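A single protein chain has been omitted; all remaining protein chains appear in their positions.
So, chain A:
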Amino acid sequence: MSQPSRVRVALVLPELLGTYGDRGNATVLVQRLRWRSIDAEMIEVSGDTPVPADCDIYVIGGGEDIAQLAAVRWLQAHPGLQQAVGRGAVVLAVCAGFQILGTSFAGTDGAMHSGLGLFDAITRPLSRRAIGEIVVEPAPGLGIRSLTGFENHGGATQLGPGAAPLGRVVTGIGNGFDGAEGVVQGRIVGTYLHGPVLARNPDLADLLLTWATGRTLDPLSLEETETLRQERLQHARAR
């Protein structure tokens, strides 16, 4: 992708998929660009305007079950996100957002619903809701350090051959299949990690930014984010 003059970060349907603080992922992406003197802008895509197809990064969060169905219907009717993915945009989808980007998912009504089909993944109900701290060892090819987060979901997500996991679960539940957590398919990342995941894991934030800008970013190490990583890893080891 050519170097954009201003990086546009779309926060998709925060009023529907904004229950778990995941808007923080968009805040983190924009700030990490600005601190490196790269112009960046956050665009909130709410349910009264069509989804723009010309943003560089799309961030989708977790939400309640009833909202998840409303969100997928809106995104199917206004396919700006799918068009953007078609031309190589970067996507981070968390929890309910992760589920609806797959091929299909179970709704509260117990029925299976079609997702957007951006991931090769099917989500069915978990036998028992997964709630708690989670640590994930990322896929080696990603070149990032261990991930931590907080998961709170009732979905078991099975990846198909077209998708690869984001990582392997060290502690916690994750996808609930084969010890896998999340998904990476092209430049689209899905995960169950809240925290928000990019606030807890700056490496993942910078990986997405590298993909989106096509450039090597200057190092940016913040003492407090490093301390938070250590605290959460220590907490997980102690249990």
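Quick note on the criterion: contacts are C-beta pairs under 8 Å (C-beta built on N, C-alpha and C of every residue); 3 or more make two chains touch, one makes a residue touch a chain; residues count from 1.
Definition applied: contacts and distances are computed from a predicted model.
Hidden from the displayed complex is a chain whose UniProt protein name, among "3-isopropylmalate dehydratase small subunit", "Lipid II isoglutaminyl synthase (glutamine-hydrolyzing) subunit MurT", "ABC transporter permease subunit" or "Integration host factor subunit beta", is "Lipid II isoglutaminyl synthase (glutamine-hydrolyzing) subunit MurT".
Checked against the hidden chain, the listed residues A:Asp65, A:Asp109, A:Asp178 or A:Asp218 yield one contact partner: A:Asp65.
Within the complete assembly, residues 15-16, 18-24, 27-28, 31, 47-48, 64-67, 69-70, 131-133, 150, 152, 194-196, 199, 222, 224-225, 227-228, 231 of chain A touch the chain that is not shown.
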